[in-house]
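Here the complex is missing a single protein chain, while all its other protein chains stay put.
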Amino acid sequence: MPRTETAILRIHCPDQRGIVARVTDFIHQNHGNVVALDQYTNREEGRFFMRVEWELEGFLLDRNDIGTVFGPLLGKPLDMYWDLKFSYKIPRMGIFVSKSSHCLYDLLARYEAGELKVEIPVIISNHKEMERVAKQFDIPFYHIPVNKGNKKEQEEKELEILKNHRVDFVVLARYMQILSSEFVANFPNSVINIHHSFLPAFAGAKPYHAAHSRGVKIIGATSHYVTSDLDAGPIIDQDVIRISHHDSVESLVQKGKDIEKIVLSRAVKAHLDRKTLVYNNKTVVFA
Amino acid sequence: MPRTETAILRIHCPDQRGIVARVTDFIHQNHGNVVALDQYTNREEGRFFMRVEWELEGFLLDRNDIGTVFGPLLGKPLDMYWDLKFSYKIPRMGIFVSKSSHCLYDLLARYEAGELKVEIPVIISNHKEMERVAKQFDIPFYHIPVNKGNKKEQEEKELEILKNHRVDFVVLARYMQILSSEFVANFPNSVINIHHSFLPAFAGAKPYHAAHSRGVKIIGATSHYVTSDLDAGPIIDQDVIRISHHDSVESLVQKGKDIEKIVLSRAVKAHLDRKTLVYNNKTVVFA
Amino acid sequence: MPRTETAILRIHCPDQRGIVARVTDFIHQNHGNVVALDQYTNREEGRFFMRVEWELEGFLLDRNDIGTVFGPLLGKPLDMYWDLKFSYKIPRMGIFVSKSSHCLYDLLARYEAGELKVEIPVIISNHKEMERVAKQFDIPFYHIPVNKGNKKEQEEKELEILKNHRVDFVVLARYMQILSSEFVANFPNSVINIHHSFLPAFAGAKPYHAAHSRGVKIIGATSHYVTSDLDAGPIIDQDVIRISHHDSVESLVQKGKDIEKIVLSRAVKAHLDRKTLVYNNKTVVFA
Partner (left out) sequence: MPRTETAILRIHCPDQRGIVARVTDFIHQNHGNVVALDQYTNREEGRFFMRVEWELEGFLLDRNDIGTVFGPLLGKPLDMYWDLKFSYKIPRMGIFVSKSSHCLYDLLARYEAGELKVEIPVIISNHKEMERVAKQFDIPFYHIPVNKGNKKEQEEKELEILKNHRVDFVVLARYMQILSSEFVANFPNSVINIHHSFLPAFAGAKPYHAAHSRGVKIIGATSHYVTSDLDAGPIIDQDVIRISHHDSVESLVQKGKDIEKIVLSRAVKAHLDRKTLVYNNKTVVFA
């Protein structure tokens, strides 16, 4: 689908009459050609959400002026949270991983194939095992072991590395350490985790053991933005797979990997396409 | 969700800049409060699709004048197909059925529970078996047997009955007769069928036998608008269920019933909510 | 599939070498024709599970003697829990319901259509609303209102009614009262509930509100045998449906009904086919 570069505007604000009309009119008056628009009103909370994407070619406002004009004209008067991005700006993603390779390989294979519009400048791990995978894809790898005593200083090292590599957001591709609130505060709604259960069921450690013990007939995986509250951040995507009494913990782990990697990659793609919008600890994922 | 009555406008037209802005501005200028809006552009075909629903309370135009104003103002200039409905107008649904009760019961149980905003004034069958179900729900039942020789005259009877009961649309709840093109022409995009396969696989008769013979690992059901081309009309919804080599044709028939009735009822609901829009033999199903 | 009546034997016991050989040899020596056999070993727990079904026609042992012979010959020596049923014995199912009709209608429609090999002699409710549905299907209906003060005596009434109608097992088709441990003790592994969430997520009251509040992307339903531990009994079946931010609590309730009724009916069918076997608070569901 060859197209010109686009502007992507995401907003949420108190609901009132005429928001769509006013936002689309702003684009229309400036000769913008809308290529995607999705909006939704949460009527219980009286909150309006919208994502609109339009072609920059032929748009009357210079891209550097769009926000400057939009803010006072609509953002402020309608009490909006708003965020403006441009499709030509490729986000830089840092990957954290521990010892399991399935999510890492899935992300790197998509990266290599050009499926994801992203740069991957760095992989960080608390173990050495994944260094060989990083080498296969020629991506700088940092081994930062973490234990109870050194967590604070190691996180500072990690932040330094992410800063040096100008990382925009972080993906925890089965990283088995809990990040501190201080760390997470550096990347608001920009750390994506994959949890190997159908949250909120089986939060915390060893979810497949817990699922097996409970005798569930379906297992799942959940990708979410990381907040300071463990496994309780806004959910981006989930998926499930049917199991049976035949499955041991080992086979649950094995089957679970297939949904973990797919769900994580779908969440990363939604984030990259700027289709997510967090409000009130929930994630709107636009069409 | 207590709300006032609403107007529902569905349009499709050649794509061009500013359609959303112009349509929402029309509503906004007349003090309409949009409660739902979904739009989408088929870029390959250069076609724009939109559904917008707004509250009638406080709207400046009288409901009888909305179309009269909208047509010349936007419909004509933008070369639109458009359709305007009001939520207080409850559609009248005629049901055709043969001998299987599962889809019929599912529809009637939802009707009785108030799940479907619909009137069901009449049930027609080419067999007598379902008369007892019709009686359970106090709905007039007509037995119109069909064979090769009498099809034309029997369809005329059926059309007469539907007319007398002021039926707006027809649901084939496992009706095992093929309706003639002449019959269907009376209800354009208003006859909903459930086919017991994942179309286009296994179109025609005995799809479960064919599925069993082919050794598929998943079976499905498809609801679609009926056209003169058998099992080839625009698809509204589909769903599937996993099977295995353990399943005989009988167990496929049994498992299939569960998806048939759910898929048909979902399609009927989408139709009742005026969320479907047919173009080029495909169905847009709005959010 | 026309076939003669069958015997169904379900066993579990400590695993050891040769159990399948010895059990199938017992059937073979008595000229039994096996029509279904499924077995599985839980290797972590060292426990063996098996279900075997064979034709009674031509079997050398009289049906009344099968257990008498099998017990001392294999049951006792192998330290088995074993259970023998005959296909000609149709189980009698009591239904408990509150105000929602969807699960009730689904069960009754299948009953009427002959999908379930069951008798339904009685429907009990703590409300009056479902009496009209019971009447549609000509099934005796008892209105037994329950409040904090009268629960014990009302449960005694219910047990009396179930006894009078010779009920073998009970299905809670969205019955919104918690049964006492004393009540449940009368029907071990014979009270089937449908919980409107993907357990163990959202156990307890108002699961759709909780799901909406948490922002999950998939909702589910769970059928399980009732134990004295609320929503924690052995799971028979589960299923899920994808939702989105568009869904309000009301639409979750609506979409949830479709999976609740299907999951409950599948669990009832598994129970009727004597395909379930409970051990250690988990349910083996044989193929």
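We just call them A, B and C in the order they show up, numbering each chain from 1.
Convention: a residue touches a chain if its C-beta (ideal position, glycine included) is under 8 Å from a C-beta of that chain, and two chains touch if they have at least 3 such contacts.
Since this is a predicted model, take the numbers as computed values, not measurements.
Touched by the hidden chain within the whole complex are the displayed chains A, B, C.
From the options A:60, A:178 or A:287, the residue with contact to the chain not on display is A:287.
Residues 40, 42-44, 49, 198-202, 214-218, 220, 234-240, 244-246, 248-249, 281-285 are the ones on chain B that touch the missing chain. In the full complex, chain C makes contact with the omitted chain through residues 1, 17-18, 20-22, 24-25, 27-28, 31-41, 43, 242, 287.
Residues of chain A in touch with the missing chain: 1, 100-102, 105-106, 109-110, 112-113, 115, 133, 136-137, 244, 246, 248, 250, 254, 257-258, 262, 265-266, 287.
The rule is short, and it goes like this: only the chains that are shown with their structure count from here on.
In terms of the distance between Cα centroids, chain A is separated most widely from C.
Rounded to whole angstrom units, the spacing between the C-alpha centres of chain B and chain C is 36. Of all residues in chain B, those touching 2 or more other chains are 1, 287, listed in ascending order.
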